[in-house]
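For this depiction, one protein chain was excluded, whereas all remaining protein chains were kept in their positions.
Right, subunit A next:
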Amino acid sequence: MNALTATGEALVLIGTFFYFLSALGLIRMPDVYNRMQTSTKSATLGSLGVMLGVGIWALGTDFGNVAWLTKTITIAIFLLLTNPISAHTLIRAAYKSGIPLWEGSVVDRYREHLESRKAEVEEAEKTPEEGGEE
């Protein structure tokens, strides 16, 4: 048991704790948007902790070399870059398919924006059509 092994074990433990929080958040939150909030953040940091933890843990053992750490760092960076994008895609798709916000929500600027955009498009479509008929 040396310092590297201990650090790695601690990181993996913290990571699994955040995994647990992520799963708990899925149960406790009221609607899809808030579930996405908790699950994305906790799962990303949880994976980061577990992966870097495994890399550092492997450094501390006899068979370990630096190859473990560089690979886990690469995977962690890929995950860090792609996880928020998938969350964004899912939440946007949920909104577009009409899933309502939780009734406790205080403000919805996006609906206002979509409605004003729709009105603009209708205005723009009306004028050329009238011109074509004449």
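By definition in this document, a contact is a pair of C-beta atoms (placed from the backbone, for glycine too) under 8 Å apart; a residue touches a chain by one contact, two chains touch by 3 or more; residues count from 1.
The definition used in the following text is that contacts and distances are computed from a predicted model.
Per its UniProt record, the hidden chain corresponds to "Cation:proton antiporter" from the list "Dihydropyrimidine dehydrogenase", "Glutamyl-tRNA(Gln) amidotransferase subunit E", "Cation:proton antiporter" or "Tryptophan synthase alpha chain".
Residues of subunit A in contact with the chain left out of this view: 18, 21, 24-25, 28-30, 33-34, 36-38, 40-42, 44-45, 65-67, 70-71, 73-74, 80-81, 83-85, 87-88, 91-92, 95, 101-102, 104-111, 113.
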